[in-house]
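For this view, one protein chain was removed and the others were kept in their places.
A, B and C are the chain letters, set down in written order, and residue numbers restart from 1 in every chain.
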Amino acid sequence: MSDGLFDGVLAAGPVAELVGDAEWLRALLDVEAALARAEADAGLISAAHAEAIAAQCRAEYYDVASLGAATTGVGNPAAPLVRALTERVAGAAAGFVHFGATSQDIVDTAAMLVARDAVAALAEDVVACGDLLARLAADHLDTVQAGRTLLQHAVPVTFGLTAAGWLSGMDSAADRLTALTFAVQFGGAAGTVAALGERGPDVVRHLAARLDLDEPMLPWHTERSRIATLAGALGGVSATVAKIARDITLLAQTEVAEATEQGSGGGSSTMPHKRNPIAAVSAAAAAAQAPGLVATLLSASAHEHQRAAGSWHAEWRPLRELLRSTGSAVRWLRTSLERLHVDVDRMRANAELTGGYALAERITSELVTEHGVSRAKAHDAVAACCASGEPLVDALAADVLVGAHLSAERIAALLDPASYLGSARVFVERALRHHEARKEH
Amino acid sequence: MSDGLFDGVLAAGPVAELVGDAEWLRALLDVEAALARAEADAGLISAAHAEAIAAQCRAEYYDVASLGAATTGVGNPAAPLVRALTERVAGAAAGFVHFGATSQDIVDTAAMLVARDAVAALAEDVVACGDLLARLAADHLDTVQAGRTLLQHAVPVTFGLTAAGWLSGMDSAADRLTALTFAVQFGGAAGTVAALGERGPDVVRHLAARLDLDEPMLPWHTERSRIATLAGALGGVSATVAKIARDITLLAQTEVAEATEQGSGGGSSTMPHKRNPIAAVSAAAAAAQAPGLVATLLSASAHEHQRAAGSWHAEWRPLRELLRSTGSAVRWLRTSLERLHVDVDRMRANAELTGGYALAERITSELVTEHGVSRAKAHDAVAACCASGEPLVDALAADVLVGAHLSAERIAALLDPASYLGSARVFVERALRHHEARKEH
Amino acid sequence: MSDGLFDGVLAAGPVAELVGDAEWLRALLDVEAALARAEADAGLISAAHAEAIAAQCRAEYYDVASLGAATTGVGNPAAPLVRALTERVAGAAAGFVHFGATSQDIVDTAAMLVARDAVAALAEDVVACGDLLARLAADHLDTVQAGRTLLQHAVPVTFGLTAAGWLSGMDSAADRLTALTFAVQFGGAAGTVAALGERGPDVVRHLAARLDLDEPMLPWHTERSRIATLAGALGGVSATVAKIARDITLLAQTEVAEATEQGSGGGSSTMPHKRNPIAAVSAAAAAAQAPGLVATLLSASAHEHQRAAGSWHAEWRPLRELLRSTGSAVRWLRTSLERLHVDVDRMRANAELTGGYALAERITSELVTEHGVSRAKAHDAVAACCASGEPLVDALAADVLVGAHLSAERIAALLDPASYLGSARVFVERALRHHEARKEH
Partner (left out) sequence: MSDGLFDGVLAAGPVAELVGDAEWLRALLDVEAALARAEADAGLISAAHAEAIAAQCRAEYYDVASLGAATTGVGNPAAPLVRALTERVAGAAAGFVHFGATSQDIVDTAAMLVARDAVAALAEDVVACGDLLARLAADHLDTVQAGRTLLQHAVPVTFGLTAAGWLSGMDSAADRLTALTFAVQFGGAAGTVAALGERGPDVVRHLAARLDLDEPMLPWHTERSRIATLAGALGGVSATVAKIARDITLLAQTEVAEATEQGSGGGSSTMPHKRNPIAAVSAAAAAAQAPGLVATLLSASAHEHQRAAGSWHAEWRPLRELLRSTGSAVRWLRTSLERLHVDVDRMRANAELTGGYALAERITSELVTEHGVSRAKAHDAVAACCASGEPLVDALAADVLVGAHLSAERIAALLDPASYLGSARVFVERALRHHEARKEH
């Protein structure tokens, strides 16, 4: 049953395939192979048996569709795979397939392999977004832009600062991904690895080494904090994307027109003014999947006793979907940033749209702090000028109180957005240094 | 990219396929065909052109995988499909493919077709579950079972009442599905159907008639209450399944053993006592997907202006997944109920497990209401007997106060669970009558 | 412990108080009083006892804070209230306080009373919003506005149509509220009402009549579809608000400036251009609470057996919060609409911002349908003009192909947004008629 009609939007990028059935099958088989070898490492079974088993752990020998169908019987994909694998392994070695393991050992460990690889691919796109944002921040260190609060113009910022804010979110997201760990699951039927006598812990250690996963302190069949932490980190990445994508679609509005996705399919031959920011839109749509998926994973945390009656099965879909949709969100954001054309002139023009009103408080401050005018009087005079409907510089220069202290040039200078950017540059430089330092680690 | 590894659990039943790509493609093409014909009905285009278009609206002419891939360009599957369809339609008719429509018209209307058919299949399984539950309720009208509150034994119930409670939930779920309506979407680029001059409303009417969908009052590109209502109804169905599935897994516990799924794959040759209620477990896992998906759909409700910048795209996956997981939940519940073996003797034995303590309050009431003992004295006497550690009938009969008023036989009768079932039978009969009446409509 | 610091934003309007502790206490006591009287109605207890009990069911006799604190002991507020009530009732009547009831009977029935009254107040605000929207739609039947898709200008609409779309969402929300039903809960310890012998159903009937609630088919202690349906309807209302509030904040943007909240606290004395749409912002913030709360209520649906081990308690907070935040969302939206100033001139100016490009496809259509030009040629000619950078009317008039068929006047007429509004008026009139018809019922 194909399911890809919406994947162009909601499952773009490399992660989608890395969490697909083919990779899952490969991961399940990698775990079975590594388990056999780890048991040989621990002296439980012979190396020959281990290799005989491992030799059959090749994805091309199995049909993922029939495994999926067979799930119906016992409720998980490992059981039919083990049956099929055992059938392929010749002779005595067959008795050591999946030895001492329970289905959840295999599926959870495979999930960790799949998640680890998907997170690695995701992190690459996150870093790529970071690099693109760093470039934007550096390029626009001095690009004046209207600050906007509650979607109303406020005092000016630079587009460099806007991009640096995006960058710091992206670097935080990268940090959370980097901090993730992925551990082997191995406990046998009830978490005691009893079938292996005393050699359970040895096998766990060797298994972790062979799969390059962490060794857990104890089996975590029903202790799902790893899943919750992974979900949280992915939710955080999507949240970061959501913010940046929203900003881009707002900046791309016809009336704002400060940023455009160039060269995309979002254009229209008869409407050259219309350039749908389709990559940002897709990023937003994909990122919007995360909160509900995180909630589903957290809601499934009350795994009963030694293995759960439903909560475990409930994790499979949302974990896969969360990786996939987050992967798509980041990939689409990367595409949007690659396509992004910034219109510096338009930014400047927009920043001046309100004709200095945004900076009128500067006149008040100057009157108070430099000229000893009382705050109340200064405020009233400036407010009156603002309300006058006249061009603000003229109104202020003509005002008895204001004009007595400030020349028209001084007034114009104070109302120039470029002169009121505070520590924007300092903040941008910090974000850039931090981003560089991150990459050097 | 196959995605079916977990479908045996989380995407069982007919709904899964009904929301798959093949059905979506068919629905998209059905809409294009019906649109052409509706435009002919309205006198906008010739019938010949309409039929020329409709003749190419066959799923086998198109490849869903390449459509999915092409989504990347413009951000939705209708646009590449229209392109491919237009290419197939010969001559002048090609100019009338998709005439006056926007992509969202096609995708939303197709979504309604897909949802309508999926809901119909879902409702069949819901009704089948209802019938199975009605049978259980009727069969166990007099089967005594321990009532359990906060997972502790309380006063007795009948298993018939338990099943009638499940049934009433299932019938409510069916009512919500029945109440759903599905409407055509058609508004053109910005909801005015301007390309059709004044004939837009006519086309909408004909389109609705041809697809057997409702005619909407006005286009609902960004008014998504239909989606919210659908999501709510599906969430309600999953919620109902979740409750019943939880109860079944609890009744199937080794220590409780009142219900078993027979003849399933959940058994074990060496552990005949072990019969995993795998259908109920799968139902619970599938039902657990719903709350997060409903939240995602509700969160996507703020569609901007005439067509949204991401919120629309964000609906596609969760709507499909919600239909699919709810379909799987109901199908697995149906399977569980078909397999369910009820152990009447075990129910009775469990109901007597607490040796009458659950009914001790009856002794108090009898002493107060029939024998004029003060409530305080009666309560203290009974409490002392309960705390004595003796078999309760003996302790009560031997008590000075209790024994003075009640014989051992009377005490035993009062402590018999079967004698304290209140209106259980009345309630069961009501639920059964209601279920029958529902079906006759 | 006060909790109102954020209530100005997130708990505005009458609903907040209607779901507060004082109303809850009143509702709990109303249920106890009605229960005593219903039991007298059914001949189970004397009318004198019933009145003696009812006389003590006055909120001023009890302290909600100590009840809340006492919840700690048994885990719900009904138990300590029953204790306190019993203490106040003199003599024999005390034995009939809460007779045959379990705590959940009282709390659930009180919840229905609280929800019913809160929904009634909510519905009033919803209707008021509908009236305000209907007024906007009627007033702006001919107000041209830029259509916006993916936040880019598309073909024109009217602001009347925009408002009619909002209105239809609001009327749908009102329909869902109107369809809600509220039922008595009464089943005793395990849903059999066994303590009342055979008179349980009679008491339920009288209780429903006395409280003006529906009589349920059977007790619904663990069949929570009523809660799920209520949650869904409230989630739908919030979703509708979210869409309208988002649109208002977008229309209020400095660069768009088509709508402003006038006379609010959102203004600034020195920044007269800055008028934060604080009511719409607050509405959006309150509406954003709903999806998570709905998910929490749906997630709590698997109530075990006869009464749940946690899922029931888990409903209390989200149900209250969902009523409250939805109430706040609707109230803030009403405020925003009351304050809303629409700038018709700005709408027109914005609609012309793209200089006719949005309508360029009309030229193509006219050439094809009226002048027999092939679609491909017509399209290429128009596209070239669009890309020319010249004023569009001039470019088209000067084009060899276009100019040969269309005069400059005709071109200008075709590019006039007011001439391309399709069925906007029809749709608005439909929505207005529907709204009027709703109110007459």
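Rule of thumb we're sticking to: a residue touches a chain if its C-beta (ideal position, glycine included) is under 8 Å from a C-beta of that chain, and two chains touch if they have at least 3 such contacts.
All of these numbers come straight from a predicted model, not from anything done at the bench.
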item: Absent-chain contact - pick from A:Arg88, A:Arg135, A:Arg246 or A:Arg410; value: A:Arg246
item: Among A:Arg116, A:Arg148, A:Arg275 or A:His405, the residue in touch with the chain that has been omitted; value: A:Arg148
item: Of C:Gly169, C:Gly200 or C:Pro318, the one touching the omitted chain in the full complex; value: C:Pro318
item: Per the touch definition above, residue among C:Thr109, C:Gln185 or C:Thr249 touching the missing chain; value: C:Thr249
item: Hidden partner chain, residues of chain A it touches; value: 95, 102, 147-151, 154-157, 161-162, 164-166, 168-169, 172-173, 176, 188-198, 200-201, 217-220, 222-225, 228-229, 231-233, 235-236, 238-240, 242-243, 245-247, 250, 284, 288, 290-292, 294-296, 298-299, 301-309, 361, 365, 368, 375, 420-424, 426-428, 430-431, 434
item: Interface with the unshown chain - residue positions in chain B; value: 146, 148-154, 249-250, 252-256, 266, 269-278, 281, 291-292, 295, 299, 350, 353-354, 357-358, 360-361, 364, 379, 382-383, 386-387
item: Those residues of chain C which, in the complete complex, touch the missing chain; value: 1-12, 16-17, 20-22, 24-25, 64-65, 67-77, 245, 249, 264-266, 276-278, 280-286, 288-289, 291-296, 299-300, 309-314, 316-318, 320-321, 325
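We take it that only the chains that are shown with their structure count from here on.
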item: Label of the chain whose CA centroid is most distant from the centroid of chain B; value: A
item: Rotation angle superposing chain A onto its copy chain C by C-alpha atoms, nearest 5 degrees; value: 180
item: By count of C-beta pairs in contact, the leading pair of chains; value: B-C
item: Distance from chain C to chain B - Cα centre to Cα centre, in angstrom; value: 24
item: Residues of chain B engaged with two or more neighbouring chains; value: 245, 284, 288, 291-292, 294-296, 299, 309
